[in-house]
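Got a structure for you, questions after.
On to chain A.
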Amino acid sequence: MNILNLFVVIPLAMLAALWLSRGIKQIRTVMVTGSTLLLALSVYLAADFIAQRNAGVTAAQLYTDSWCWYPQLNISYSIGVDGISVAMILLSSIIVFTGTFASWNVRPHTKDFFLWYVLLSLGVYGFFISTDMFAMFMFYETALIPMYLLIGVWGSGNKEYSAMKLTLMLMGGSAFLLMGILGIYYGSGATTMNIHEIAAKGNIPVELQYIFFPMTFVGFGVLGALFPFHTWSPDGHASAPTSVSMLHAGVLMKLGGYGCFRIAMYLMPQAANDLAWIFIILTTISVVYGALSAISQTDLKYINAYSSVSHCGLVLFALLMMTRTSCTGAILQMLSHGLMTALFFALIGMIYGRTHTRDIRQMQGLMKIMPFLAVGYVIAGLANLGLPGFSGFVAEMTIFVGSFMVDDTFHRTVTIIACTSIVITAVYILRVVGKILYGEPVNEEHKRLTDATWDERFTVICLIICVAGLGIAPLWVSDLINNGVSDIIATLKP
Partner candidate 1 sequence: MNYSQFFAMLPEITLLAVFVTIFIFDLLATGRYRRIFHTLTILLMTAQIAICLKEVSTEQTLFGGMYYSNSMIAFMKSMLTFGALLVVLQAHRWLSTSHSYYKQGEFYVLLLSTLVGMYFMISARHFLLLFLGMELASLPLACLVAFDKYRHNSAEAGIKYILTSMFSSAIMLYGISFLYGTAGTLYFDDMATYITGSPMQTLAMVMFFAGLGFKISLVPFHLWTADSYQGAPTIVTAYLSVISKGAAVFTLFIILTKVFAPMTDEWQTMLYIVTVASITIANLFAIKQKNLKRFMAFSSISQAGYIMLAVISGTAQGMSAMVFYVMVYIVANLAIFGIIEALEKHYDNVELEHSHLNALYRSNPRLAFLMTLALFSLAGIPPFAGFFSKFFVFMSAFDAGFWVLVFIALINTVISLYYYLLIVKAMYITPNETPIPHIKCDSFTRISLGFCLMGIILLGICSFVYINIDRMAF
Partner candidate 2 sequence: MIVPAEFYLILATILFFIGVFGFFTRRNLISLLVSTELMLNAVDINFAVFNAYSHPEQLEGFFFTMFGIGIAAAETAVAIAIIINVFRNVKSIHIKNLRNLKH
């Protein structure tokens, strides 16, 4: 039995258990047990993976296994992880775990909420453990569609519109993606769907790469909030319930970056090298544009959504720089952004749950009313703007150093432009912190509000520990993802 299968089996078992469970207690029990199991499993996986690497196992993929699924179409259910996937799985587990606590009091239809929630996480896990393009694509879409209901039913504000927009844009992206996948499959001679076998063959004609690389990249890029396909993000995040925002920004958006790297760039290195400049320009725009847009927003979630656009843009940006360091940075940034944004959205959700507004103009002096949440928010903000000691700094610095290693004017210039985002980030973060947390409370209604409950505290503390842990001791992540990144870079820059 391959341990990776558990990442599919456990969510499936959770789905079944949820289906059968009655009453909020049972549902919570199922969720907590399941997500804790997943988290424990991920930690074990990461530890074991590092141990194996240290023991000198150098195979690109560990825990590999393959079952023939559709032999005539060369589709198989192949699994295997390298360090990047392990890191992503770990991230997902943390977010799923904390998200469970963040949605402790979801109403109504708690059971159905968690059903879709687990389905979503099933998709995410499946995506990260698969090495077969078909399976990846299947899990990818599986992860997308529950978003519609999660936002549409349990969301707030203009939720129907947002949910529809988000779903359609992401599905539009996956239409491109499917073209890309089919193109890769037939381009490589239609003998296998396994990405590693395709990569090993490396026989996709360059003309085809020129067609299908942009398609695949854009396909994943939509989910990675690539400019100008990012507009689902502000609306979607704004309307989504807390834990869904967390999961979405924390994990789902990472699927984009991961896919770009794992499929688009890895399998079509020639086109990736030749066409990178187009996407570098787009991602640079994403980075700066997202940050600048965030400055003048007034809705907390919009601010964070644009901030996500900026940060996720940085992920793609770093990947396209195609140096080992920058790609390591990109992975770190995925982890870091995942955790930070989850923390942010969790806090925003908690604040919103009390004040019933996310308009920064209507809140003031929350530090006095709910010190715990406010302090959490300040920490999240500082982490977001890249304070050393938190994950953001490590990731951004790695990215910038890595990007700077590409020695030509164009790359240098865009790197410097991208660097400016750290200043702009500081502007919008501090603006919000200053506006809503500091000062004297003005709203009489707000003065009666309470501070965080135990489940909320638990969520926040877990995430802060993760963010700080990654920021203080980043070395193990490097150990984890080193081989994985090197392999792909070796393909990209032979």
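Regarding selection, all candidates are chains of the complex that A comes from, given by their letters.
Going forward, a residue touches a chain if its C-beta (ideal position, glycine included) is under 8 Å from a C-beta of that chain, and two chains touch if they have at least 3 such contacts; residues count from 1.
Keep in mind it's a predicted model, so treat the numbers as computed, not measured.
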- Could you work out which candidate touches chain A in the complex, given the options 1 or 2? 1
- Message: Can you tell me which positions in chain A touch candidate 1 when the two form their complex?
- Response: 69-73, 75, 112, 134, 137-139, 141-142, 145, 148-149, 152-153, 159-160, 163-164, 167-168, 171-172, 175-176, 178-179, 182-183, 185-186, 190
